[in-house]
Structure formats: structure tokens, C-alpha cells
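Missing here is one protein chain; the remaining ones are kept as they sit in the complex.
Entry: chain A
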């Protein structure tokens, strides 16, 4: 960290003045020279196993140390073959995966078909407590390995078969033409033998097959990832390494960036958004990410599932001035939503601007009419529940309520209902304890329109917290999944999305961008559609 020496010397001077002691040595960032950049980080919530990491901080590391069968293009988000030479199917149900030659893990072990099959079996196995296990739920035999209740009847997925070193087959329990495109998700990464033979050591210092290797890892403090020189892939790191530094607060990381002690901060705190352009200028990134915020409804409550309630919901949607909120509160880091997917999918991937139509336009007059026609707000007052511990949700919920109150001409039509912690919020959702709309955010796992619809609105799906259920929607999704032609599949998903619109199953609010700021030392900094920096492309100096 050459740039920070000035500051450090001053700190030492101050220290010497105050305590008249202290040798000012050491304490550098990871103790590494060369073109190494430092980047802000937060402590991952789970151990860094691929099938156990479901948040962005752990995902950052996995993205650097693993490469899977597919990789999502950092710019377009399109899934492209990476370790896979080909993934073929005739019936959208049995897939033959062929691997490219020459891939190895950073400990020298070859990446073979077994590396994948063992890893997936591990991830699906109930005994291993992997939080992403459901990703393997499409594979035949999942209910034996991971039954919802009762005893586990098998240790391995019957749908996975190793053919030879570079070939394996996957049989699904239902048709799913989009399956190959889900394989870029970190949970599907290959794992070396060391993961199984000495698990504790592996978790302390994970070994993968990506462009970086973990050189040192101090839990809760920092991780130093070094460029792997023998990396066989085409996307070699353009820098010598990355030091991830855990920050207690994103404000502190931002301050450090301004002071020149940090190279990359990829979570600009909401409070700083108004200064960020004058602080950083060109070095501020604000790029679309696959995140959609919505308001979902409790359909287990009769008041919201009765006929006519869809008019109330559509009315509420039209009472929200999205443009004003995204401009004033989010300062352009969100864009008003006009469908239920995300612009990062692209038109071919299923994003359809304006699919929501008039139902997402701000029209207070029509909003009032619709709500009246629908029988008014159930209980006379709307309570919007959200978790207040992260993501500045309070500000926008208050703004949404304000907008609704203004549209209805009633100061007390809508109030926010903060819940202290995310866990408690999830508990209340899981216990079906909502009586009004609640915050529902969705960050895509993989860039497919399927991922924006099925987990959220399919009957009994894992993120269908409002328990919405519609036969036509389910049927269309099933048909779309079975359809082998991508264009026709997308068209069917969009028809399913129209069902969501006609019932206003959830009110789409805005698409969320990823933001980051970086120091003058860096160039070629970009965020991928998952709002993670594309580290291997960054150049230092």
C-alpha cells in the first residue's frame, strides 16, 4: 500500500506525541507488495462451502476461487460454457455433460467428472446442512437424499452418473430446459478430494480452481487472495492479488476509500449517495444488477385473497410514485420497475419493459377509484412490514406510505411496521403472521427469467412467502420449463408473468443497481450482474 505511507507516518507522529512510545511497525494490509488491491468485505455468514454460501460476501470469494461448468458473462450475464465442453440433452430431462481437458485445482489435482458429482452429492445430502441444497432439488433422487421429513434413504443422488473422467450424466425429476444455464451458480462448483478428506483444513483455507488462490485467511478480519500463476483458464487475473478487508460498517469503508487507504468499496452507504459523485467522479460505478424489490401480500389472510382484492393491490401499485422515490431517496441507484424481472436479463432473456403497463404508472386518481371498487383497504389501514436492520428500508417504506397517503388523501391510510432483525422478520413471514403487504427483495441466483418467477410465485415455492397460488401460472411455468426452444420458453414465462400482473400478486417497485467506488490506482473496474466486482479484470497502477 504505497499510497498510504504518508498517512501512516503522520499517524505514527501523532502516536509518538501522545504516548511518547510505540514503535510504528507492521500492520500493513496483508503484507504484500506489487499490484495488489484492497477491497471492502464483510464477514461471510456461513462457512465458505460452495453449497452453503447464499449471500454476496461469501459469493465474492467463491467467484474468485472457483470456476464452474458455466460462467455468466460479467457484462451481459449470459451463461457460457466454461469447464463444460458441451451439455447436451434430447428431452430436457437427461443431460450429458462433457468436460474440457486441462483444468486442475490449485493443489494440482485434476478436475474430473467425479469432482462435480461428489460436490453435488455433498451439497444435496441432508447430513451436511448445506443451505443451498435445494438447488439440487431438480436432480433425480433428491427426495431420497434430502427428504422433507423422515429418515434419509440414500447418500448419493441417483440422477448423477459418472461415465468416464470427463463425462457425466444428470437425470432430472422433471423437464427443465433451463437447467444448463443454472450451472454457473456457485453451488454447482467442482470440489477437490481434499474437501472431503480433510474438511476442517479445507474450510480454514479453501482450495478451488479459479484465477486466485487463498494465501491467508484470518476469519473476521481479512483474506489475501493471490493470483494463481498456473491458472489454466482464459480469464487470468490482471492484478497480482486482492486483499479483502472486513469492515464493521460500510461508512468506514467509504471513509477509508476517500482517505486513500482502500482501493475498492463495493457498497456505498445510502447516506453518502448525495456526495459520491463529487467525491469520486468517474470512479463511481452505478450499474444494473439482478435485484428487484417488491411488496408482497399475505394470501393466507382472507382479506387479501378475496375476489376484488386484486383491484385494491393494483390501485396501491398506482398510488406509488416510484420515480420520485428512486430519484430523491436512492439518487438513481434504483430504477422504477415496469415488469417482474430485471433489465440485466436482456430482452432475449425475458425482460420486457412495460409489461406491467398502466398498473405500474403513478395515477393517484385511478388508484383511488380502483381501491374503492375493490372494497377499500382491508381493515381500513395498510401496514407495510419490513426489517429495519439493513438496507435503509425504513426510508423507502415511509416514502411509499407517504405516497399512498397522499394519493388517497388520508394521512393514516398506510404506516410502516419495522421488525428489529432480519431473522425475526423471516420468522414472522415463515409463521404466516402478516396482515398487510411486506417487503420482498429478490436477488437472482442465475440470470434466467425462471429464477424471477418460479421461486416467488409458484405454489409452495421456497420464497413464496405470501403463499400465492394460481393454477394457470403453475401450468404455464411447467410448460415453459419443459419447452426446449429458449425463445418459446421465455415467451411462456412472460405469459405466466402476465398472470402475476393481472392478479397483481406482488407490486413491483424498482430494479436495484450495484454500486462501488474505487481509488485512482485502479482501472477496468466493473460490477457483474450480481453486483460483485469483476476482480480478475481489475488493473492496478
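Everything that follows uses one rule, which is that contacts are C-beta pairs under 8 Å (C-beta built on N, C-alpha and C of every residue); 3 or more make two chains touch, one makes a residue touch a chain; residues count from 1.
Rule of thumb we're sticking to: contacts and distances are computed from a predicted model.
Peer 1: What does the UniProt entry say the missing chain is called, choosing from "NADH-quinone oxidoreductase subunit K", "ECF subfamily RNA polymerase sigma-24 subunit", "Aldehyde dehydrogenase" or "ABC transporter permease"?
Peer 2: UniProt lists the chain that is not shown as "ABC transporter permease".
Peer 1: Who touches the missing chain here, A:35, A:87, A:258 or A:534?
Peer 2: Only one listed residue reaches the unshown chain, and that is A:258.
Peer 1: One chain isn't shown here. Among A:380, A:409 or A:430, which residue touches it?
Peer 2: Counting the whole complex, the residue in contact with the absent chain is A:430.
Peer 1: Contact with the hidden chain only, please: which chain A residues?
Peer 2: Touch with the absent chain occurs at residues 4, 6-8, 10-15, 18-19, 21-22, 24, 26-29, 43-47, 54-55, 126-127, 129-131, 133-134, 146-149, 203, 219-221, 245-249, 251-253, 255-256, 258-259, 261, 389-390, 420-427, 429-430, 440-443, 455, 462-463, 465.
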